[in-house]
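The complex appears here without one of its protein chains, the remainder shown in place.
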């Protein structure tokens, strides 16, 4: 049974209510506990700078917080239902180790800004990871575009044959998407990098806290100035962070859809090594692309997390306990999303193209647009060219996919993929991270 | 490390991929494991009826399945990451206990219909519980309406004072909402009570399974006939079940809003016993209605679960691994929703009304509509009455709330709450459960 | 510029604010205007029964309301931005035609219950239409199952070849889904069929309204008793109605996915007549299944309408202007959903199966499950059979799809589709409508 800081002695305790109030909070806090410790270090550093904690006390607190982090990492300190939450756990640990000094740590802050700063640090870190994952994925796609880019395959609109496409066009389209996603992760990270520490329960404190110091110490980009805004931003920043995650998951969903489709026996453009597939308990002949399907399905987690957050945030200003419920969707969204994205570079590298199936899907009619364009180039009005293109089937039958691809030379087209420009962009966003 | 039924010896294993594939499946299965066992008993009963399992084998399987259920309930059998999922765990247990006989249990079914039938049974059970919770809540509200119904309080539209209202009108409004919710839970339960067992992976099996028998044995209302539809209904039935849950959570959200508002010092109409409130870590004077706020916020879980399910279901027909991801939102939505609803009857009974604050909020202008209606009753056209009502402030000042309430005598109005009719409806839906 | 019933003379008017307040309300009201008139007739009938309106006045009001309905239907009466909303339009029309008598119509009701009853009648009607559309769709699918049921095609799980399937299994799966959807529409219609008329602004009125009479006159199943609940149910009933619509749209989305996939040149199982496809502005060779794609995409409208409603409903009890915003998603969801569903029976009847392509997709390995099942029938334990089934490829190669289909004889399986039972269920739900 956890102890409660605010507990008065005569309050009756209803176990069912306490269990509901506790929820899974302390378990969720395992994911932000190290950030909470980090913020606590910055906070005591700040208290020292305004003379509330002596240099010796600071040293002791620093050492104790380092030990706590180490013990937590090693598993010697277990954050579980013995504690109300991670915030209380830190205070109990410090008081246990340092007596009176430990009790001073809560001066000038509240659990409200403690949870805010810890989740904010988690969010900044998670968006950093998101950016890295997107860069790695873009890199994997770009390499495939460079290596296998020339392989022709049917191009589809409405899932119907349109014109000749190439593996390069496909892979480079994914590379560019994930470069954009990396840029978005970076700028979202910058936007959320706002320090709420020192705003307490939303009304500031009676201490001249050195908030510039803690902002710098925690590597935030700026101070979140207004304490009431700090409270009101609970969930708001999480939402924007998850919206950057959603963008990556949407593109992963689309690529997974492509794989799922191209791996059907009917398409057969793509195969996967055995470790990416599983068997069936009833159908001995099956090899199923379960991983690809789970990667596709995982997008729903981000969508649901966003729905949960925006549903929660219909409240007047100030802290309400409802806001505690923003923690679970934030953590679920990022932990599962990042786990999915981590598998993607390996998957991209492992995709086995089946060039003969890809080529076999290309039929003469798919050259009709090429033909129309040639007539335009010779001076025909487009609408006339369009009508003439299909009149001469033998002309179309004599063509080959490679010519079609190289003739498409507008910037970004299969004959002019601009991979160098994509590589430049990737280098820029990778460095910025 | 779990064993896999479909594992061929030469497949390389990638731990990160395996971990992602496994997800939290086996942990989630703890919530449907007993239903899986129950369905397995029905299945072997059916196999016996078509001669595939002898009477002795049936007896042994029955006994073993009972033991497994008992061991699981007592904690002697732990369903954890040693198993791929609950379905495999049952088969391993039976094979371990009964050798060859155990292996026969998978005849005529697939993990596909095994998970379908287990989650379907969970859903039917959960909707039964939802109905019971709604009835209990309605009962608690109805009792408060009977006991405290006459207490006057301001009535609001747009959160502005409108006309005189009463605690009875408020409580009875909640009672009727939860009666409707109980009816909805019941009819949704009936609708989802459709037996998918015996449809295997979506194509039926080469055995004349006695599906009528298993339908009856598992107390389903009807057989889900078409095997492909059984697969396609994965998530579909869960969605409709959660939609019934959402209705209850929406009404709980509104009632929690009322409490939250009425508990502000400015309103002060309502108080709660100490066990329903908590303290603050930084503000020693606070008593916070955290429970009420969490009950309000919990609605977002249902909304998110619905969003997650409908996002997942954008797929062609047949089973896809994406569908596995429907299990978590289903369980989360029901387990958390039911936990919240369980606390509501106690909360309703504990609400402390503060009659003097409720009465103090009533001002003379709130009788203007009464006055207008009286003029109408005397023959004035409504629009004229409307204009005259506010012209005579002394007339309004001389009135009292009780007269206003009793004069409102349309069916359901404060002077005519029709609690007997509500009680009749509650009795009917309680019996139907 | 509309006139406003509540307008006092000295209020300054800000055009931008007025425009925002008005929104698209009066245009939306075009869809519920006839229901508003119908409810007004019931209301004046009720007022007559309690002596507030004379028989002559009733006759005049009845005649005038009939004229209004007729003029609206013919286009002679246009409901546009000249009116604040449909409710005001009725009162202005009656006052214009009947003078004092017209003014009496608002006695005992408020715009609050007026909009409630009109949208409730719309909802009941729309759910009736939904039920009918689902029955027609089920009928179309059932007929295709009866006609083309025996045609073999590959069966898929994970979009990989699993076992032999049939057009009958596919079409019957859709038929059963839409039968269930029709049942759901019917029971949801019953659930929402609750009469709010006579509850005014949420506090009842000072008149002994004959609400049983209006409940019967408007063919509602029951009276919504509590006036505050009536207000609180704004959006709640709409949400449940749209949830029934969503179920139909989810199944339509899946069927559209199937068509989209089967119409790819690679699958080629299905073709559509020209009127179901469109061309491309740039690729002369294309025939695109746009309609199928729009039917698939339309599901998002229902999902969004549900999201909009549940986002709006986070409010304390009583009427708030936010609730006005529930009208647009309700109307959008049903009008667009029903328009989509209306096209489906024709589409189903028009689907052209390509038997040779369907058959060509079946390969010997797809008989492996059959083989395993035969070994089980001969006494082998399932797991052993499973391992043996693939050891003997020649045995599998000698099989044909028809035998595989007929051997699958479990109820609902391709060899035993139970179409009669489906037809019985369809007849039952069609009658119930």
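All chains are identified by letter, namely A, B and C, in their written order; residue positions are counted from 1 within each chain.
Quick note on the criterion: contacts are C-beta pairs under 8 Å (C-beta built on N, C-alpha and C of every residue); 3 or more make two chains touch, one makes a residue touch a chain.
Source: prediction; values computed, not measured.
Note that of C:339, C:397 or C:432, the residue touching the chain absent from this view is C:339. When the missing chain is restored to the complex, the residue among A:155, A:279 or A:337 that touches it is A:155.
Among the residues C:188, C:215, C:247 or C:312, only C:312 touches the chain that is left out of the figure. The hidden chain makes contact, of the residues A:119, A:232 or A:430, with A:232. For subunit A, the residues in touch with the chain missing from this view are 5, 52, 100, 103-108, 112, 155-159, 162-165, 169-170, 172-177, 180, 183-184, 187, 190-191, 194, 198-209, 211-212, 223-233, 236, 239-240, 243, 246-247, 250-251, 253-255, 257-258, 260-261, 299, 303, 306-307, 310, 313-321, 370, 373-374, 376-377, 381-384, 407-418, 421-422.
Across the interface with the omitted chain, subunit C contributes residues 4-8, 10-14, 16-17, 20-21, 23, 87, 106, 109-112, 200-201, 260, 273-276, 278-283, 286, 288-291, 293-294, 296-301, 303-305, 307-309, 311-312, 320-325, 329, 339-340, 342-343, 346. Panel shows subunit B; residues 154, 156-163, 260-261, 263-267, 280, 282-290, 293, 307, 310-311, 314, 361, 363, 365-366, 368-369, 372, 386-387, 389-390 of it touch the chain omitted from the view.
The rule is short, and it goes like this: only the chains that are shown with their structure count from here on.
Comparing each chain's Cα centroid with the centroid of every protein Cα atom identifies chain B as the most central.
Centroid analysis (C-alpha atoms only) places A farthest from subunit B.
Here the spacing of subunit A and subunit B, counted between their Cα centres, is 32 Å. Averaging C-alpha coordinates per chain places the centre of subunit A 36 Å away from that of subunit C. With centres taken as mean Cα positions, subunit C sits 23 Å from subunit B. Under the contact definition stated at the top, the residues of subunit C that touch 2 or more other chains are 156-159, 162-163, 260-261, 307, 310, 314.
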